[in-house]
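Left out: one protein chain. Kept in place: all the others.
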Amino acid sequence: MDTLIGQGLVALEMIVDPGSFARDRVGAKEFTDESYGPGAVVGTATLDGQTVTVIASDAEAFNEKFPVVYAGIIGMEEGYKMASAVYATLAADRDAPASAKRPIVLIVDTPGNGPGKVEEIFGMNKATGAYQLALAEARAAGHPIVAAVIGRAISGAFLCHGLQADRIVALDAKFGTMIHVMPLTSVSRIIKKNIEVLEELSKSNPVFAAGPQFFHKLGGVEEVVPEIADLRSVVIRQVAALRVAKAKGEATGPVGRAVLGAARGGRVTRPQVAAKMAAEFAAVADKYRPQSA
Amino acid sequence: MALNTLEFECKAEAASVRLAAPVHYGVVGSGDLEVILEPRDLEGAVTVKITTPVAGFDAVWRKVLETFVNRAKLADVAIDINDNNASPAVVSMRLQQAFAETAA
C-alpha cells in the first residue's frame, strides 16, 4: 500500500480497535438518514479500549442533493453533520470530568469545501464555521482531539476538518500526503513568480510550499508519521500525551501550534508581533479602564 | 529577487521646516505607496529610504524626492517609503499629502 488517498474508511479501520467502529452513532445521537451528508462519516469506536468519536470523509460518496459534493468534499450537510457529531460528543460526556472526556479522532482526507451557487446562496461558510467552533469548544472542554492526515488536507477543508484539533499528525509525503492552500504551480501562476525560484526559496522558507514537511517546520503539524503501519500507535500515543498535556494546562490546538512554530523556527515573526502589541497596550491600558474606578 | 532598497540623503536649499510629530500616509495598493515622515536630528539634512519591487529608477526617485524636499523646505526629517510601482506623479502627490497631514 503506497497511499491512503481516497481511503479514509480504510484508514479509520486501521487506526481504531479492530471491528469496533459503529457508524452513525455518537453518544445518544443516531444519524438515521443515510442520504444526509454522505461525504461525512461519523461514529463511535474504541481506541486501545477507550471510547472515541471518529469523524472522517468518504471519498466514494456522492451527495445527490448537492452535486458539488464528491471525492471527499465537505458540503453544507457534511459540515453540519460533523458539527452535530461533535456536539453529541460534548453532550455524551457533559457530566464527566475533563480528564475523562472521550477523545475525538479526525481522519483527514478532503480536497475542499462545497464550491457551488446554492452553497453560496445558503452560506457554505456557516457550515464549516459551525464545525470549527464545535471542535474548539470540545477541545477546551477537555476532549483530546487528534487529527490524522492520511491524504489530502487542502486549504479551507483542512481549516474545517483538522486545524482545530489539539494535535495533528500527518503521513509522510512519500504516501502522497498533500497539505496546502494551493499547489506551488498554481501559486506560481497567481503571484507571478517563477516556479523554479519558488522551489529554491521553499528550501529555506517553509511558508508557501506544499507538503507535510513544510507544515511540520511551521508547527502546523506536530508529528510526521513515517509509515502507514505506525498510524494507530502514533494516534494512541498522542491521545495519551494529550491527557497529560491538557491536565497540566499546556497549550494545545492552534495556540500550541503557534508556540511550536516559533520553537521550530518556522514562524518566528508571530511571537514578535504579539509581544510588541502586548507591550504597547500595557502602556496605554489605563486610558481604557473604567473612569470611575 | 529580494526587494530593492534605495537610500540617500539630500538637503533643501532653504531648509527650515521641521516636523513636530511623525506622520504616516497612504496605502501600498498597486501603483501606489505609503510614506512615513519622521523628525530626526540630521543636522538639517533629510534621509530617504525607499523599498520597492522595481529596480533601475534610482535617478527618478532621487529627482522626485529632492524636488519635494526643496519645495517643502524640509529639514531634519527621515522619509521612509514602501512603494508598489507608483508613477513619479503619484509619488509626488502622496509626499505632498503626507506633508499636508503634518500641518493638520
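We call the chains A and B, going by the order they appear; numbering starts again at 1 in every chain.
In the analysis below, a residue touches a chain if its C-beta (ideal position, glycine included) is under 8 Å from a C-beta of that chain, and two chains touch if they have at least 3 such contacts.
What we mean here is this: contacts and distances are computed from a predicted model.
Not every chain of the complex appears here, and the one that does not is recorded in UniProt as "Biotin-independent malonate decarboxylase subunit beta", selected from "Biotin-independent malonate decarboxylase subunit beta", "Hydrogenase accessory protein HypB", "AIM24 family protein" or "Phosphoenolpyruvate-protein phosphotransferase". Which of A:V10, A:A71, A:L201 or A:A245 touches the hidden chain is settled by the complete complex: it is A:L201.
The residue from A:A130, A:I150 or A:M178 that touches the chain not shown here is A:A130. Annotation: of A:C160, A:M178 or A:L231, A:C160 touches the absent chain (contact as defined above). Touching residues on chain B toward the chain that is not drawn are 1-3, 22, 24, 27-30, 32, 34, 36, 38, 51-53, 80, 82-85, 101, 104. Contact between chain A and the absent chain runs through residues 65-66, 68, 76-77, 80, 83-84, 87-88, 90-91, 113, 115-130, 132-134, 136-137, 140, 155-156, 158-160, 163-164, 180-182, 187, 190-191, 193, 201, 205-209, 214-215, 218-220, 253-255, 257-258, 261, 267, 269-274, 276-278, 280-281, 284-285, 287-291, 293.
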